[in-house]
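The complex appears here minus one protein chain, its other protein chains still in place.
Letters A and B mark the chains as written, and numbering starts fresh at 1 in each.
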Amino acid sequence: MIELGKYAGAVLGAYGVSLALLGGLIWQTLAANARARRELEKQERHG
Amino acid sequence: MSIWEYANPVKFMRTSGAVLPWVVAGAAVCTVTGLVWGFSTPDDYRQGSTVKIVFLHVPAAMMAINIWVMMLVTSLIWLIRRHHVSALAAKAAAPIGAVMTVIGLITGAVWGQPMWGTWWEWDPRLTSFLILLLFYIGYIALWSAVEDPDSAADLTGVLCLVGSVFALLSRYAVFFWNQGLHQGASLSVQSGERMSAVYRYPLYLTMLGFGLLFLSLLLVRTRTEIRRRRLAALQAREMRA
């Protein structure tokens, strides 16, 4: 484990929040894409 | 063969689908390697371990500005040449830019707390980023408020043009309002002389990684928008039939 010293909270917090935000964005992007694809396929099969 | 061929949605879908896996792989490799490498760098003698935050802060801040510029270019292409993919790309880019701005602000605040002893400083750089975030929010809100997709693209395009001028103007006005009292250059890449190679190379890698990450998110989101548009068109046709 890398020694972070007295600023461990700040460093881990910054990484944690940033990665969580990026993860949320990626998840939202993929979910929206999957939904759009599903609905489009349904519509094309249906119509 | 010209770049405008990609303005055709079908062609765009085919090409972006083929390119996407490579971009995603590149983004994952560069971002993860860069962040892990950056995380394992030795502590700075002055900033201690907080120097590691730079590998998130600088790429995010850089992307936040570049994404707005990209939105400006695609909005102009839409307004001048009426290519739908261009307008949809601008729409797809805005939330990514907003998230990048928030990451830049938050990492800056977390870094500033131990370093400057305060979470927030009304410093020109920080303030202009906050203003940039406001412009992103306004832009996204306008997209979601207008129902007709072409009108929305037109209005947001005009807003993006006016907003760009004012974002730039605010940046200089803010410098006039409050001269930066802190070390501004220690964060920028131009200070390469002061930033040793130990930090510089992983930083370049994360910058590349964030760029590719943006590109892959942008491609996926634009594909989503194209599919939604096609779905709406099909449904409209069904209603008429």
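The criterion applied here is as follows: a residue touches a chain if its C-beta (ideal position, glycine included) is under 8 Å from a C-beta of that chain, and two chains touch if they have at least 3 such contacts.
Here is the rule we use: contacts and distances are computed from a predicted model.
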item	value
Undisplayed chain, where the name is taken from the UniProt record, one of "Solute-binding protein family 5 domain-containing protein", "Phosphate transport system permease protein", "Heme exporter protein B" or "Amino acid/amide ABC transporter membrane protein 2 (HAAT family)"	"Heme exporter protein B"
In the full complex, displayed partners of the excluded chain	B
Residue of B:161, B:208 or B:234 touching the missing chain in the full complex	B:161
Contacting the left-out chain in the complete assembly, out of B:36, B:169 or B:232	B:169
Residue among B:22, B:119 or B:177 that touches the chain left out of view	B:177
Absent chain, residues of chain B that touch it	131, 134-135, 137-138, 141-142, 145-146, 151, 154-155, 158-159, 161-163, 166, 169-170, 173-174, 176-177
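Simple rule for what comes next: only the chains that are shown with their structure count from here on.
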item	value
Whole-Å gap between the CA centroids of chain A and chain B	15
Complex interface listing, chain A residues touching chain B	2-8, 10-11, 13-15, 17-18, 21-22, 24-26, 28-30, 32-33, 36-37, 39-40, 43-44, 47
Contact set on chain B toward chain A in their complex	35, 39-40, 43, 48-50, 52-53, 56-57, 60, 95-96, 99, 102-103, 106-107, 110-111, 113-114, 213, 217, 220-221, 223-224, 227-228, 230-231, 234-235, 237-238
